[in-house]
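Here it is, the structure in full.
With one protein chain withheld, the remaining protein chains of the complex are depicted in position.
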């Protein structure tokens, strides 16, 4: 719907800036879960490892979203209603990450906490796909942009599938579920890797 | 007062950026109310639903403000004293949302908490009208801008009325008050909807 | 020192953006002090008034800083070492406001808390003067800019004096100290007021 769109790159810039603000806060408030232990004994500090590990994992996870959001929005050319609201939904799902991260850390990677974590990872991957479909429809239409969308939408679908797969695997062992999440991180971490050539076809 | 205005679009940009920062923080710190339960039993997790529902409602509510703030400021052309201070008042009233949200969640949508919530929703709707009147007076004056202001100021007045109406209705049942708030959200959620044609006349 | 300066308006823009981020966080985290009371009785809610009043006062106070920072930086043309560090000191002193605000609210505007609050207000007013002297020396040198600096530096000196004056007055009654702080707010609230003509000469 043409009349739905009302702004060019300047409007896109403000959506990016707002998203950056929200993601910056999400990624940073997670560290507040790392409460310094009252006692000074070293083993007290070591006992924080699950909370630290959960923080590091979620940091990498949200950082990957930011890096990809940054690249994807370089293809957006105007602000539509769909873009605003799909992006708001993406930020909402990401805002749940600190909760499930601290749940994961405090319950030491138990099966229940891991499943909750995988669900919290699945939700933004679906919202992200909606944002990307919107930009693909309303943004740059050159061959380079379309190839980018083709490749990353596939990669996104594989990621969502891996999170889903992680849920039953967690019932076998939570570490299998965490391995699924870590595999997704690996998949996105190296954008110029042979993995990408696989999705590019 | 002409001598009151001192800057063009660059100044407006900084006001937008500051507002984005404040709104990004408001929308994100609300999630900090979602404390992970100590026990790992699933019913403990379920018992968080009022806090989660209150968070989701307020997220939608603040997101609607941001989306409309974004559109409205596209019509601003210079920074006046009125614009700065009405915008600061708007951000102040929005900053009370996390408080009434957590009050609503912790008191399980009781009558008292719902009334406080509706009042906290009423205040930004009044401050927003002040900002918009300022931009209408000092910003773009073309037909498109004036039509935008006419339509959204009407919609805003209806919203304020619905919040007011929700207060006595809450005394009948808190869910009637929440329904009023949800109706306002619906009204703003779909800017290209038939609802808008109604206000556009 | 000419070789000290290394950037034009683009560099200034990033300093503004960083300052906006810090101020946005300072102004927003203060609301976190408003903890919803556990009991639902209305008198519990009323008992929050000193915390709410302290929040509203500090919000106005930090908002005034932002508005003036915004105007002052419109006169900066390049980033010097002095500008970066005086601005960092200003942000540091402002970052203490949430602490003294919550101290003021929790100790119900006692003499000790009011003095701490006035000191926390005095510090940024001194740091602000340093930033302004730097911009006056290195920024725009036209008549309009110089008149702006002359007027606001005087107003700043009067503000600092009022905070200082408030300290002994607090020993008589804390409300006299708060009145001094409120008077400063009033002085800055209306930049196009007769008050300004007074400082403009």
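For clarity, chains are labelled A, B and C in written order, and residue numbers in each chain start from 1.
Rule of thumb we're sticking to: contacts are C-beta pairs under 8 Å (C-beta built on N, C-alpha and C of every residue); 3 or more make two chains touch, one makes a residue touch a chain.
Quantities reported herein were computed from a predicted structural model and do not represent experimental measurements.
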Next on the checklist: For a quick check of understanding: of C:102, C:125, C:138 or C:170, which residue touches the chain that isn't displayed?
Outcome noted: C:102
Item to check | Touching the absent chain when the full complex is considered, from C:49, C:92 or C:175 | outcome: C:92
Checklist outcome for this item: Given C:11, C:124, C:139 or C:156, the residue that touches the chain left out of view is C:11
Next on the checklist: Considering the whole complex, not just the chains shown, which residues of chain A touch the missing one?
Outcome noted: 16-17, 20-21, 23-25, 27-29, 31-32, 34, 36, 38, 40, 42, 45, 56, 59, 63, 66-67, 70-71, 74, 189-192
Next on the checklist: In the complete complex, the non-displayed chain touches which residues of chain C?
Outcome noted: 1, 3-4, 6-7, 11, 14-15, 17-18, 21-22, 24-26, 29, 32, 79, 81, 84-85, 88, 91-92, 95-96, 98-99, 102-103, 106-107, 110, 112-113, 116
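Rule of thumb we're sticking to: only the chains that are shown with their structure count from here on.
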Checklist entry - How many angstrom between the C-alpha centroids of chain C and chain A? => result 38
Item to check | In chain C, residues with contacts to at least two other chains | outcome: 21
